[in-house]
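Okay, so here's the structure we're looking at.
Heads up, one of the protein chains got dropped from this complex, but the rest are sitting where they should.
Note that the chains are named A and B in the order they appear, and that numbering of residues resets to 1 at the start of each chain.
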Amino acid sequence: MDLYSTMHGLVSWLVNGILGLLEGAGMRGPVMQLVRWMYGALEHAITVAVVVVLILVIGLLMVILMLWIERKLIARLADRRATMLGIMGIGKGTGAIQLFADAIKLLLKEDTTPRKADKYIFAVGPSILVGSSLLVLVAVPMSDGFAASDLKDGLLFAMAVFAFAPFAVFLSGWSANNKYTLMGGMRSATQMISCEIPLLLSIAGVVMLAGSFRLADIVHVQDRTWFILLQPVAFVVYIVAMISEIERIPFDLPEAEAELVEGWQTEYSGMKFAFAMMAGYIRGYIGCAIGVILFFGGWSSPVPAYTVDLPWGGRFSGPVPELWFLVKVLLLFMFLVWVRAGLGRVRVDQIVTIGWKRLLPLAMFNLALTVALMAFSDDIGTSPPVAGAAFVIPAACLTAAFWRWGWFR
Amino acid sequence: MTQMWINMGPQHPSTHGLWDLLVRVDGETIMEAQTKIGYLHRGVEKIAENRTIEKFLPLNDRLCYVANSSWTTLFTMAVEDLLEVTPPERAQYIRVVVLELQRIASHLVWLGAYGADMGLLTMILWGWRDREIILDLFSLLTGARIMHNFPRVGGVRNDLPPTFKDRALKAMDYMDQRIPEYEDLCGRSELFAMRTRGIGVLPLEKAISLGCTGPMLRASGLEQDVRKEEPYLVYDRLDFNVPTGQNGDGWDRYTVRLEEIRQSASLVRQALNNMPEGDVMAPGFKMPKVLPAKTIYRRAEDPRGEGAIYLVGDGKTNRPYRLKIRSPTYVHLLAIPFYIKGARMSDVPVIMGGADPCMAEVDR
Partner (left out) sequence: MGVVPLITRPLWVTLKYLVRGLRRRPATVLYPFEKVRLPCQWRGLHRLDDEKCTGCGSCSRACPNMCIDMVQLAPKKKRPSIDIGRCLFCGYCVDACPFDALEMTGNYELAVFSREELIMSPEALTKVQDVREGTVDEELWKRVYGDEPVPDYPPLPPKPQKGKKDAAKKEEPPRKDGTEKPPECGFTGADKAVPGEVAK
């Protein structure tokens, strides 16, 4: 579904209708002439606004869904049941009401600022965090047409804005006049610096294979083989670096509950804390979405195209790529939840070791291998021996490194 | 960067209770530490001077909210020494069963909290789930889950209910199945090893000179257990091993306590299978009007170390003249600043958790 054209049609129908009603009611005059003259620009502006709001709403709905999935799944992995409350019998057993209850509670809480804290930076820190995370949503498409914008350098833009958040975390930690938050902010800065470079290097290989930064192009190149088969090392590096960027367990040191009470979020309450939590899950969504686009074929679906005649006339042509995309994103997120349930937290110096001494060489090895294999054929996906080599060589090296030499320790 | 004093506690999610550890940090490395305790002081020893022995018994349960019966049993053993009463055989076996079940429950709490401090959220849920089985056993035997009020001077309060023995044996089978799962989650996890190996190393000489006992000392390498040295109740007739570690770091403390759970399960089985029939109270025993003028020092193996009670009776009233409680965790917590130097801030929960604090017995 091409979002922009659909919305454009809807908005123009609406605006035309309203203007027609107004004219029919007798309003003709210079104002009306002006409006009619700006008609095109008016439609365009309203359509853009509607599209962006729709994408944001979908993003936030995905956040709620991911929160719910995380709670229920982490409970089941630990042999218990998560929240099962419904309201007045509706949704009994699902626990969906808990999320809205949390949101309402956070809205109604008192918003405190420590006395000696830097008021403006303290207030603006979470906003930068959420703002930059939501800004990335604009660049991440859900199918060929379903995007707020179709940037030629979509991936570059997304990664650049994604990397803006550590700055906001650091500012929040510093401005709160609290030793715990200061340490949390420092740790966050350390962690994100050390894992940013492997992240970018791991997607460099994918970009070279696809030949462009445009996310839709990357998906189309994976028509025949997904990049997870051609670049397994890059996927491993990407997932580890992404978990570290999102600050989930095993890398959630900045908000480690045991050592620093909530890390850099300690002094935030009310809506600012809700922003911090929300930003975490929005970044989780973005990380999983980009991971799916880069490695799992994006919105490609196993069912071929089909059309169905609707009973009230018209046709419905499937498959619905947006739904397949969301399903894949949720599956990747469930893997992240599984990792959270089973593994403990890593120390800061161990994160730095992992980032610089383990992930970075792996990413560079992957890049070198990709370049070497591309010298043999232009489209690695099509020629089986090269594709096979692209999978077997890294798999063998990884297995040797981990198994024989315990290299990861 | 300048060094700053950070105050970890008293309100802190990881301190397992109410105490304060001040650390002077340089970046992330700890240079110096100070312990501050006393936030939970209730004056238990002074209360004992104004109460008769039976009325003081329920307060012993409150001396450690995780392992209650060990303190109550220790107190009744001390009073029995004072009054020269021996409880009958069956009562001694029942006390051993309760003590070992209490040890399993206490170590499960410790294991859960240890994992949770490191981010292993699943461990705390499993530890508490399995502790529920043991608490159900206690509520069947004594009527309450945690504050049992079960031992009496001269025996125990009541005999085992008819279904207790089968249920306890099955619960021990269940525990034996769960221990490999804990090992899978913690012991064979690379991240757990990364967090605990080489952290908080307490060399053996330092441990002995600081006065550490129990699992802390055993993890440093010395095989010392009050149940083997000075066997009380019927421990000399039961067969068990005392696990030890090598280095005295967080990893060894974990392996020692996990192995102790296994040994306690086997002890419970032995005690239940070999229990003789008989009374559960010393026949014809009544508390005397006046406590004899003697001084008693009685030791026992608490799940946390070696607990002891020093009881002085004067020959004039039926109240103790002086009761002093030697708590093992008091010593361990005050010993922390001696081996925490050079650790990082992230290691503090591991070190604190390794000492297994239960603040009620530290502050009394």
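Keep this in mind: a residue touches a chain if its C-beta (ideal position, glycine included) is under 8 Å from a C-beta of that chain, and two chains touch if they have at least 3 such contacts.
No experiment lies behind these values; they were computed from the predicted model shown.
Considering B:Ala113, B:Ala265, B:Met281 or B:Val362, the position touching the chain not shown turns out to be B:Met281 (whole complex).
Listed residues B:Ser139, B:Ser209, B:Gln246 or B:Thr295: the one in touch with the omitted chain is B:Ser139. Screening B:Gly27, B:Gly43 or B:Pro161 against the full complex identifies B:Pro161 as the residue touching the chain left out. Mapped onto subunit A, the interface with the missing chain covers residues 73, 75-81, 84, 338-339, 341-343, 399, 402-409.
Those residues of subunit B that touch the chain absent from the view are 51-52, 54-59, 120, 122, 129, 132-133, 136, 139-144, 147, 149, 152-155, 157-159, 161-163, 166-167, 170-171, 174, 181, 184-186, 188-191, 193, 279-281, 283-289, 318.
Going forward, only the chains that are shown with their structure count from here on.
Between the Cα centres of subunit A and subunit B there is a gap of 47 Å.
Interface residues of subunit A, counted against subunit B in their complex, comprise 74, 77-80, 179-180, 183, 249-250, 252-253, 256-261, 340-350, 408-409.
Against subunit A, the residues of subunit B that register as touching in their complex are 4, 6, 12-14, 28, 115-122, 125-126, 129, 185, 189-192, 194-195, 344-349.
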